[in-house]
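This part shows chain A:
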Amino acid sequence: MVPITTIHYLVVAAALFVLGVIGVLTRRNVVIVLMSIELILNAVNLNLVAFSRMWGRLDGQVFAIFIVVDAAAEAAVGLGILIAFFRNKDTINVDEIDLLKW
Partner candidate 1 sequence: MPNFIMSYLGSTVTPGEAGNQFWALVYVLIIFAGVSLAVVAMNWFERKALAHFQIRLGPMRVGPHGLLQPIADALKLMLKEDIIPAEADQFVFWVAPLIGLLAAFTVYIVIPFGPSQAVSDMNIGVLFMLGVLSLGVLGIVVAGWASNSHYPLMGALRSSAQMVSYEVAMGLAVVSAVLMTSMRTGTGTLSMIGIVESQQQQGVWFIFKFFPLGFVAFVCFVIAMIAETNRAPFDMAEAESELTAGYHTEYSGLRWSLFMLAEYAAMIAVSSIAVTLWLGGWLRPFPNLLHAPAWDFIFSLFPSLTFGALAAVAVVGAMRMPAHSYFQVQRIGLAVFAALLGLIALFLLVIAIAGRSSDATVAARLCEGIDCVYWFVLKVSLFMYLFIWCRATWPRYRFDQLMRVGWKVLLPITLVVLILTAIVGVIVS
Partner candidate 2 sequence: MNPGLHQALIAVDTTSIGPGMAPVATPFFFYLLSGLAIAGGFLVSTRRNPVHCALALIVTLIAVANLYLMLYAPFVAAVQIMVYAGGIMVLFLFVIMLVSIERASRDRRFNRFWPVGLATACGLMALFVSAFVKGRALFPDRMIAIPEGSNTQQVASMLYGEAGRMGQYTFAFEIASLLLLVAILGAVIMTKKKI
């Protein structure tokens, strides 16, 4: 069997990234769009940790931890905005969230 190298992990990360981009660009439900953004962040994390393994330094892993922290903060704030919006307009479809002021 082919030994598993860095490129294998990069391919998996790229596939996850593209699936996340499809989710962000095509779904109607805002919560699912936010979940696809988490998928994108995970793909980037996998990329970073794979490269950290390739070079033998830990900077990639530390940066991945920071990205996890950042994803938590962004998910909290994004879902807060969604709840505030849902209270006003009673919808969670991106097609219908298209007014700056109503």
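In this text, a contact is a pair of C-beta atoms (placed from the backbone, for glycine too) under 8 Å apart; a residue touches a chain by one contact, two chains touch by 3 or more; residues count from 1.
Inclusion criterion for the candidates: all candidates are chains of the complex that A comes from, given by their letters.
As the structure is a prediction and not an experimental result, all values here were calculated from the model.
The listed chains 1 or 2 are all part of this complex, yet only 2 touches chain A. Those residues of chain A that touch candidate 2 in the shared complex are 1-12, 14-29, 31-32, 34-36, 38-39, 42, 45-46, 49-50, 52-56, 58-59, 61-62, 64-66, 68-77, 79-84, 86-87, 90, 92-95.
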